[in-house]
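Complex shown without one protein chain; remaining protein chains in place.
Here is chain A:
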Amino acid sequence: MSAIIVKNLRRDYETTIGIIKKEKKIVNAINDISFEVEKGEIFGLLGPNGAGKTSTIKILTTLLAPTSGEALVLGHKCFGEEKELRKKINFIFGGERSLYWRLSAYDNLSYFCDLYQVPEKIKKDRIINLLEMVELKDRAHYKVETFSKGMKQRLQIARGLVNDPEILFLDEPTIGLDPIGARTLRKIIKQLSSQGKTILLTTHYMQEADELCDRIAIIDKGKLFALNTSEKLKENIDSSVIEVDLHTLKEDTLSKLKSIMNVTRVVANSYDLGHKLVIDCRNPREIMGLVNQQLSDNMVKSIVMREATLEDVYFKIIGGDHCA
């Protein structure tokens, strides 16, 4: 049985524009999305800002009402049957919020245990175990306002687990964390998954999604564009990548590269010290000579051939800057 079923989900927001003459506008955040998440799965929702990821999570966590469509979590409707559902789920939004900064880590967890009606007998042990898991046991009685961002985010993870939820929703859990903090959080997420928890997460970090998620959905402007395992998504684009670093980039180079047979897409990004070209292609070994030839007028720093990554899949589906 699926843990989450989303069918033709739609969410519109009503907003007003203008100061004197106000006009009502409808903003469509989710537009006819459907997907299912299996029990025990880590499911990733990828997409740019404003794609509808957070709105989807908010509907699934009973925070928002859907405009139309169906959202079932553990067999309960997210809008209308939230009483039964809320005990079984929990959520963590990225950043440092959703905690009482003027209270200690222990007091925060104790309060949320009470809100989730955790029996007194197991409350104390659970808090200690959670603090141990997120490596905050020695700071249990310090005020949250004295914590670093990473510590606050780890405490949020502990908060999200006070009710031992069957499903955990994570909205950009590693946002703003340093690499070590992000790695610690990923380790915790893997640990939770190994305990059989279903996890739905959104992230902007492709490597993170690749490392953690069993399946990935890519959404943009409220629509679902792709849904599969990371491997299948990479296979489906049937493409490899040639990455070129350049000191200079002549105007006609992009069109020349694009004209090479088996080149499916060329993306150029400029930065302070030069330019980077990402050339999506089939059979990169066969066309390497031609690519080199077309780049001969430019000052090439390095050229690398590699298999497509999830980021390439993402760029291919969502689109990137300067696509030729």
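Odds and ends about this structure:
Heads up, the rule we're going with is that a residue touches a chain if its C-beta (ideal position, glycine included) is under 8 Å from a C-beta of that chain, and two chains touch if they have at least 3 such contacts; residues count from 1.
Keep in mind that, in the parts below, contacts and distances are computed from a predicted model.
One chain of the assembly is not displayed; among "Acetolactate synthase", "Chemotaxis protein CheC", "GerAB/ArcD/ProY family transporter" or "ABC-2 type transport system permease protein", its UniProt protein name is "ABC-2 type transport system permease protein".
Contact with the chain not shown here comes from a single listed residue; of A:25, A:102 or A:306, that residue is A:102. On the side of chain A, touch with the chain left out of the figure occurs at residues 13-14, 58, 61-65, 79, 82-83, 86-87, 91, 93, 95, 97-103, 107, 110-112, 114-117, 159, 163.
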